[in-house]
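Heads up: the structure comes next, in C-alpha cells.
Removed from the display is one protein chain of the complex; every other protein chain stays in position.
Order of writing sets the labels: A and B. Residues in every chain begin at 1.
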Amino acid sequence: MLLRYITRRMLIGVVQLFCLVIAVFFLIRLLPADPVSRLVGLNSSEEAYAQAAAQLGLDRPLFEQLGIYLGLYPEIAPGLLQGSLGVSWATGSTVGSEIATFLPVTLQLITLAFFLAFAVSIPVGMLGALNPGKAADKGVFVYSLFAGSQPEFWWGLLFVYVFYFQLGVAPAPLGQLSPMTFPPEPVTGFMLIDTLIAGEPAKFVEALHHLMMPVITLAFILSGPIIKMVRQNMVRALQSDFVLYANLVGLPRKRVARYALRAAMGPSMTLIGILYGFMLSGAVLVESVFSLGGIGQYAIRSVLAFDYPAIQGVVLVITAISLVVYLLLDLIHAAIDPRIAY
Amino acid sequence: MKTMMSTATAALCALTVAGAATAQEILILAEDVPAGLNYDGPAAAIPSSQQGMVTLLEPLVGYADGETIDGVVVPDFDTFEGRLAESWEYDEDTLTWTFNLRQGVTGCGGATFNADDVIYTFERAKSVSGAAPIGWFLSNVASIDGFGPEVFGEDPAAKELGDSIVKIDDYTVQLRQAEPNALLLPVLTIFGLLIFDKETMEANATADDPWSHDYVNNTNAPGFGGYCIESWAKNEQITYTAYPDYYRGAPDATRVSVRRVPQSSNRLVVLRSGQADLVTGLTPREYNSIADTDGLTVAGVTGNENLFIHMNYDVEPFDNIALRRAIAHAIPFDQIIATGYFGEATQWNGMVPSTYPGYTESAGFTYDPDMARDLLAEAGYPNGEGLDAFAEAFALSYVAEKESTLGPIVNVIQTALREVGIPATLDPIPQTQYGDRQLVRRDLPFAVNDQEKPIGVDAGYAIQLFFVSPENGGLNNMVNYRNADLDAMWAEARVDPDTASRDATLAQIQDMLAADVTWLPVVEYRTQWAFNDRISGLKWYPDNSIRYTDLQVEE
Partner (left out) sequence: MTEFSHDVLLDEPAYVPPARKADWLMRIGVTIVTLVCFLALFGPYIGPYDPTRTTIRIAEPPPGLTEIPGLMAGWIGGTLDHPPHWMGTDANGYDIFSRVIAAPRTDLKIALLANLLSLTVGVFFGLVAGYWRNWGTELLVRVSDVVQSFPVFILAMVLVALAGRSATNIIIALAFVYTPIYLRLTRAEVLSQTSRGFVEAARAMGNSELSIALRHVLPNSLTPALIQSSVTIGFAILLTAGLSFVGAGVRPPTPEWGLMISTGANQIVLGEWWPSVFPGLAISLTVFGFAVLGNALERRYEKG
C-alpha cells in the first residue's frame, strides 16, 4: 500500500513538474528582451547578432526549442530526458553544475535555520500550551504573531549593524568565509562538510561563524509560525481523549506532555514542509543581505540576465525539491501518527 | 592537474594561517571574477571577464606610455610599440602589413610563440564558431581583407583564413587590408584580438569543439602573458601565479588572487580592515570617504568614461530640437559633479571623449533654468503644459545594477527637470534589457548612460559608431540620429589621408552634433581604484582593466 501511495504521489509530481516546465518555458519567452546584445556587446553588427542568436538556438521555431529543452532531439543538444538542464547563456557553463554550486549554500542555510527554529519553538510552544491563559502563554502568543510578520531582510541588516558594526562580534556580511580564506576543494558543496573533509577545523569554525547571523535571522522569522503551530497542535493534543485518559490514570505530567508532543508533531510536519519549500527561494533576501551565493541569488541573477535555461533549471529544481520534501514529511507524519493509513 | 591544484591550495592555507598576504602576493576584490575567458564566448562583453583575458593573453602591439597624471601612467595614443610583434612595416600600395614577431617568447604551457600562433588566432576569429564573434568584428572594423559579413553565409570556404593573413616564416606574418583604414593598429591592442597559444589550445580541442571554446570558457585561456591561471572558481575567486619567464620581465606580484565581493560597500569594508590590497568599482562617495585615510590611496584618471543623457529622435517629443535644448539647460551640472561624483568629474563639453585624438570642444551647456523655460515655451510647451501626454517617454531609464552610483545623479536630474515643468520619472532596468533596448531595438526614449567607451581610440571611430545614420553603418546609433550631411562628411573624412583636413572635418561634425544636442553630454568622470601602501605602478588602459604586470608590490 505504501509503495503504491509513493508511486502515485511521484507520478502526480512528475505531471506537475512537466506542466510547470511547459508553463515556465512559454512564460519566459514572453520576456521583453533577450540576452544577445549582452553577449555580443561591443557595438557589433547585425550579422554578429544573428550569429549569437543562432548559437543560443533562438532562431529555431518555438516548439523545436521546447523539444530540444525536453530532450527530444539529443542529436542537437542533450535535454531533460538526457538529464541535462542545458547551458547557461550568461556563463557558458552547464546549468546543472551551476545549480550544484549554488543550491548547497541555500540548503545548508535553511536546514540549520530550521533546526534552530525548532529547537527554540518546541519548548516555547509547549510552555504556552501547558499554561493556557497565563502570562507566559500571552508572551508566547505575542512573540509568535510578531516574529511571523517581520521583514527578514531588515532584521538581517539590523543584526549586521548591531553585531558587526557596533559590537564587532559577528563577521562582516561577506559570504560563507572571509575573503582572505581560501575555500576548501568543493566535494559536496556544503561548506561545513567540505571543511571537515579537507581536515580544516579552523575553516569549519569560520564557516560556522559566518553562518551565525543569517541562520539566526531566518530562525527568528521561522519561529513565529512554528511556535504558533506547535502550540496549537499541542493544545489540541492535550484535549484529546488519550491525554485525558493518561491524566485520569495518573501518569506523571512530564510523560503525558511527551505523549502529547508526539501527537502534536505529526500535523506540524506539514507546515514544516510548506515552509521549507517556500524558503528554498524565500531565503533569497537573507542570502542577499549576507552575500551568500545561494539558489535564490542565482535565480535573481538569471532573471535579471534573461538567462532562459538558468531560469527554467532553477524553477524546476526548486519545485522538484519542494515536492520531494512534502512527500518525505507526509511519510514521517504517517510514521509518527499510526492513525494514518494509505 | 588535481594534485597541482591541491598543492596550491595547501600552500595557500599555509599563507592564510600566517595572517595577511605575505611578500609579493596580493588580494584584489572586484565586483566579479571572470565568467569566461573566451573573447568569442558568452561572457566577453563583461568587464570582469575582459580583465581575465588581458591578464593571461598578450596583444601584437600596444600603446607606448605617455604622461603620468596623479601618479597614474596614461598611454600615448599617438605612439605604438611592439609587444608580441617586435616591429612592422606598412606598404601603402598593396595595403599590406608585415609583422616581425618577437623570438624566444614562451607561455605557461611551455609552448614557444611563433607565427603559427598568430595565424591560429585569426583563423579562430574567422571561423565565427563562438557565441559572440568579437575577433571577427574587430578584424572587420580594421578592414582586414576577407573579414566581411560573408563569413556568416552558407559557404564554408568564407570561414577559412585564405590569403589575407599569411605566414612568411616562423617569425614573420603578413596581413592585407581591403581598403586604407587607420584603425588596424588600434584594433590590435584590444582584448578581442589577443594571441592564443596554439599548441595548448589544440591539445584541448575536441571533435565537437575544434576551436576549444569550452576550454577557454571554463578552464583557461592559454597565451603568452605575465600570469598563469592557478585556480578558478566562477562566481567566487580566481588566482594567478606570475610567469617568471614572461618576455617583458618577471612580474613583481608573484601571486594575484581576485575575489568576488559583489557589493561595493563590502569591498570597502575589507580594504579598510587591511585585509585586501586593491579594490575596484567603488562608488564615488565610497572613494571619497577614504581619500584622506592613512595607508590607503585612491588613484584616478580622466580616461574615457563619461555620462550623458540619451534622447531618442524617433520618440515624440524628443524630435523637437528646442525641447532637447531646454533639457540641456535644465541640468545642474555642478550639483551633479558635487553630489554624484564628489568633485571627481568635470563637465563634458564635447561629443567624444576629450582624451581621444580628434576631439573638439563643441558643446558647453550652462545650467540656466530660466533659459530652459524660455526654450520650453519656444518648443511649444510653455511651463511644460502638454508634456503630460508623453509621460512614458519621460521615464528616465538607467541600468538598475548601477543604482548606487547613478542613483544620486538621476534623482538630481529628475528633480531639476520637474523644476522647469518637465514631468520626468525614473525607470531602472536590468543591464541585459537596457543593452537589448539600446543596441538591438533602439527604442529607449530617455536614458542616462555612463558606459559608452568607444574601443577604437579615435574621434572618427566614435562618430561612425554613434552618430552616423543606422542605415549607413552607425552600429550603436542608439538615439536614431539621421543627418545626411554628417554621413557625407564622415564618408569623406574616413579615407582622408591628410590628418589636418580630417581633423577639421571631424571638428565640423562635432559642432553639428552639439547644435542638435544629439547626446546631451553631462560629465567626464575619473576612473578610480583604491589600494593600500604596498601597491604602486598602476597604469590606465582604454579598456579600464588593470595589468597586474604593471604593479609594484612592497614586501
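Basically, a residue touches a chain if its C-beta (ideal position, glycine included) is under 8 Å from a C-beta of that chain, and two chains touch if they have at least 3 such contacts.
Model, not experiment: these values are computed from the prediction.
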Seminar exercise, completed: The omitted chain touches A, B
Problem set entry | Among A:Q51, A:T181 or A:S288, residue touching the chain not depicted | A:S288
For this session: Based on the whole complex, identify which of B:Q50, B:T121 or B:N266 touches the chain you can't see.
Result: B:N266
Exercise. Which listed residue, A:L158, A:V205, A:L244 or A:A335, touches the chain dropped from view?
Worked result: A:L158
Seminar exercise, completed: Against the hidden chain, subunit B presents residues 263-266, 268-269, 285-286, 289, 335, 339, 395, 400, 403-404, 407-408, 411-412, 414-415, 418, 425-430, 433
Exercise. On subunit A, what residues meet the omitted chain?
Worked result: 5, 16, 19-20, 23, 27-28, 30-32, 132-133, 137-138, 141-142, 145-146, 148-151, 153-154, 157-158, 160-161, 164-165, 172-173, 228, 231-232, 235-236, 267, 270-271, 273-274, 277-278, 280-282, 284-285, 288-289, 296, 299-300, 303-304, 306, 311, 314-315, 318-319, 322-323, 326, 330, 340-342
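The working rule: only the chains that are shown with their structure count from here on.
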For this session: Using mean C-alpha positions as chain centres, tell me how far subunit A is from subunit B in Å, no decimals.
Result: 39
Problem set entry | Residues of subunit A touching subunit B in the complex | 32-45, 47-52, 55-56, 88-93, 101, 172-175, 178-186, 200, 202, 291, 293, 304-306
For this session: Using the touch rule from the top, collect the residues of subunit B that touch subunit A in their complex.
Result: 5-6, 9, 12-13, 16-17, 20-21, 27, 29, 35-36, 38, 41-46, 128, 130-134, 136-137, 140, 149, 151-152, 192, 213-214, 217-218, 233-237, 257, 259, 261-263, 266, 269-270, 273, 275-276, 400-401, 430-433, 435-440, 454-455, 465, 475-476
